[in-house]
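The structure under discussion is supplied below as structure tokens; questions concerning it will follow.
Of the protein chains in this complex, all but one are displayed in their positions.
Note that the chains take the letters A, B, C and D in the order they are written out, and that residue 1 is the start of every chain.
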Amino acid sequence: MTDAAIAVAASAVWKFHGDYPALRDIELSILPGQCVALLGRNGAGKTTLLRIMAGLSSAGRGTIRIFGNPVRERETRRRVGVLGHGISIYDELSAIENLRLFGRLYGLANPDRSANEWLERTGLDRARNGLVREFSRGMRQRLAVARAFLHEPDVLLLDEPFTALDDRAIAVLQDVLRRAREQGRTIVMSTHQLREALDLASHVALLNRGKLGYFGERTPEMLADTGWLYRHYDV
Amino acid sequence: MTDAAIAVAASAVWKFHGDYPALRDIELSILPGQCVALLGRNGAGKTTLLRIMAGLSSAGRGTIRIFGNPVRERETRRRVGVLGHGISIYDELSAIENLRLFGRLYGLANPDRSANEWLERTGLDRARNGLVREFSRGMRQRLAVARAFLHEPDVLLLDEPFTALDDRAIAVLQDVLRRAREQGRTIVMSTHQLREALDLASHVALLNRGKLGYFGERTPEMLADTGWLYRHYDV
Amino acid sequence: MNFLRQSLTIAAKDLRAELRTKEAIQASLSFALVILLLFSFSFDPSEDEMRALSGGLLWIVFAFAGALILNRTFAREIPNDCLDALVAAPIAGAALFLGKALASFILLFVMELVCFPVFGIFYNIGWTAQFWPLMLVLVLATWGFTVIGTTFSALTVNMRLREIMLPLLVYPLMIPCLLAAIRLTSQLVAGQPLDPEVMVWMRLLVGFNIIFTSLALVLVESVLLG
Amino acid sequence: MNFLRQSLTIAAKDLRAELRTKEAIQASLSFALVILLLFSFSFDPSEDEMRALSGGLLWIVFAFAGALILNRTFAREIPNDCLDALVAAPIAGAALFLGKALASFILLFVMELVCFPVFGIFYNIGWTAQFWPLMLVLVLATWGFTVIGTTFSALTVNMRLREIMLPLLVYPLMIPCLLAAIRLTSQLVAGQPLDPEVMVWMRLLVGFNIIFTSLALVLVESVLLG
Partner (left out) sequence: MREKIIYGMALLAAILLARNLHSTFLVLPDEANQGMIYRIMFFHIPAAWTALLGCAVALVASVMFLITKNFRYDALAVAVTEVGLAFLAVNIVTGSIWGRIIWGIWWTWDARLTSAFACWLLYFGYLMLRGAIDEPTRRATLAAVFSIFAFADVPIVIFSIKWWRTQHPQPVFWGGGSMDSAMWLTTMLNWVALMLVGAVFLLVRLRQEEAQREIDSMRRMVHAI
């Protein structure tokens, strides 16, 4: 398989925080259309790996390629959508201004149209001119989702997207993610909420103290018993 | 029943953020030994209510009494343990120094002994002299639990204690909480992780846009189907 | 004296955390040196003029560098929401305030003590002629600064513009205290004793401290509870 | 000119957010006033002395008040981890830097423009005799300040002691630029033209800007990625 046919390819990735190796020798090939649940205990290195994939932090050793290109290249970044712990939207701007800003930065042909479309899809159209400062937590998270999906990225990197959301907000997010899967987008998401994640995932990657303990398809056992994975692959 | 026999009594509590009522007319009597799961959608007012119970914020109208006394009284505060969103421990101090500090502030007879005891109970005894700055997220959360339980409070107020914890850390916390229940302590905890919460809870309080939608025992239906509650009591 | 013990516990905690990282004290010291340096570039006075200016110069340096220390007083509690735990603990707001003020006072005082000899060397000025009265002025003025700074550190701790709001609100309030400190310091650095004429300023300083310390102790509970 | 368009988008975003809250500009303006006030009673010069001091006084005020604006440049991105989204977006680090620098420059320049007349009134000094050369000096020195400040704002944005580190790192680096600005401003406020003697300083200013602007544009990518 050529490099360009692999959505996210990590080869021998190490990351050190001082002397401590937060990631050790990660080898990973995620194909287009796969939805990977990135699991692991606290401190396993999920956030670290996702940030390197997103180009927000550099790997100590090894490289990550997205569709065969380095992550920091402009063209690559245009194809990647990131949703981190923070929501990355501006409190002093309105919902529509936030989306318009990112639409422009991503060089969309018609930032306004995309922005309105995504406001509608996340159920925020009534609040489009409200300042984000006045939004409730659920509304903010929805807007953050809209921002991450705005430029219709081929690869989506999500860090604990379900945390602290209520059932309704989770439903919106799951719906958006499911649609993205249907459209053939690649998704990598870290989470501790195994049920929600495994429900959606086609593949599972398990990090164990910075090492990749398991990478493969999500099997029916996992779905039936969420403890199964940790019992089998985590020491 | 006399006032002093009610662990947490809220009478006609309102809280306004400006004109917006974050809590409306909350009436609640939690008896000693009950374990209440405080549920509700994003923005329902869970954090607001817990903070008022903890004396961290004042009610706009109405009062909350703990064993019959106002929450801001010194004696009352000595009987209450709080674990909020943040972990409330100092990064620059070691684990034992943190616990010793709070032991002194709570006026414990022997801060050192209690501190060591709780370090052991949360599995942190090997890291007792390590600076918290170097702890992983799971270790921090354990230390935070130790801090909240250190003075053996009669009333425990926990705001989303399970968030972002892995299964092992959740197990430690559940174990500690179960033991607290057995000792007859009163527990109020908010969460979006219904399964973990309902497993532990004896009672359920459901907030719906600042109003108390349901307060009563946890029934077997709830445990069997976590969606049941919201379908029945939330509009 | 439970109250006092709790204050001391808080102060000890702050000082220990500070000694471990040394961030506030190092930063304020180097900031003070940078400002002294900047001033020596900008103004070029003779020695006599310098003596007359010394009070003003020193206290401006103290005010700017001290704001960094005072800013940390409550900012220190932000990272893990530690302030919540302190407010929830069974200690009086006034005890918390006093403990924090004490720790800041010590840090400020150390910073100022280091600045004096440096200033003497940079500008070739002997400043020790009236050593003890000078220390008295230093203690009084620093306490005034500490009380106001600590109060406003608590006030601004959860604000968006914390680092800006603190000096902005504190300096105008500090003016009487600063003015008195400047006059007294200039007088003493020039080697003149505290004669009756400048005792007016001393009284102002004492009055200022009494008024603001009591105001702070009364109001701190509402500030912390918000 | 995709690059330029992106810079302008960033600058427009920053200015819009700033205009909505007006916090940085208001704060730096009132801080400037507060400092003018502090200085005025710390030092008490005659009018002629004042003219000679004016450059030093003004630029110290600009340096202190400006640090607040520059601090906000990247601090603005902290609350919701917005910087991550900007770094992840397909725009060059240099474009991001330029956009932010532009916004800060405008804010700084406005602040300085307001300070001049206020200074003129408070110290009774006519400063308009050499208006356009003065503006030139102002633009050049402010740009130097902006470039260094913006770079260090990016560098310190994730530090615990952000508000302290910025001035600490920036002021010493700024000394050549400040020195030139001070000499030139004093000269021009006193009504004297830019004669060959002070043109040395002008050249220094231009050289400073060229060197640091290029350095910043080259290095910004590594600063942002950390």
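Everything below uses one rule, namely that a residue touches a chain if its C-beta (ideal position, glycine included) is under 8 Å from a C-beta of that chain, and two chains touch if they have at least 3 such contacts.
Every value quoted in this text rests on a predicted model; they were computed, and no experiment measured them.
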Message = By the document's own contact criterion, which visible chains does the hidden chain reach in the full complex?
response = A, B, C, D
Key: Selected from C:4, C:113, C:129 or C:211 as touching the chain missing from the view   = C:211
Task = For the chain that's not shown, point to the residue among C:60, C:75, C:107 or C:168 touching it.
result = C:168
Remark   = Only one of B:32, B:60, B:86 or B:107 touches the unshown chain, namely B:60
Key: From B:17, B:113 or B:126, residue that would touch the chain that is not displayed   = B:17
Query = If you put the missing chain back, which residues of chain B would it touch?
reply = 16-20, 43, 57-58, 60, 209
Remark   = The missing chain sits against chain A at residues 123, 126-127, 130, 133-136, 138-139
Ask   = What chain D residues would touch the chain not displayed?
value = 21-23, 26-27, 30, 33-34, 37, 40-41, 44, 121-124
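Here is the rule we use: only the chains that are shown with their structure count from here on.
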Key: Farthest-lying chain, centroid of Cα atoms versus that of chain B   = D
Inquiry  = So the centre of each chain is just the mean of its C-alpha atoms; given that, what is the distance between chain A and chain C in Å?
reply    = 48
Ask   = In whole angstrom, how far does the Cα centroid of chain C sit from the Cα centroid of chain D?
value = 28
Remark   = Residues of chain D that touch two or more other chains sit at 79
In chain A, residues with contacts to at least two other chains = none
Message = Thinking of each chain as a vertex joined to the chains it touches, would you call that graph a line, ring, star, complete, or other?
response = ring
Task = Can you check the complex and tell me which residues of chain D touch chain C?
result = 23-24, 27-28, 30-31, 34-35, 37-39, 41-43, 53, 55-57, 59-60, 63-64, 68, 71, 79, 160-165, 167-168, 171-172, 175, 178-179, 182
Note = Per the touch rule above, chain A residues touching chain D in the complex are 54-58, 72, 74-75, 77-78, 80, 82, 84-93, 97, 101-102, 104-107, 131, 147
In the complex, chain A residues that touch chain B = 40-43, 136-138, 141, 160, 163-169, 192-193, 227, 230
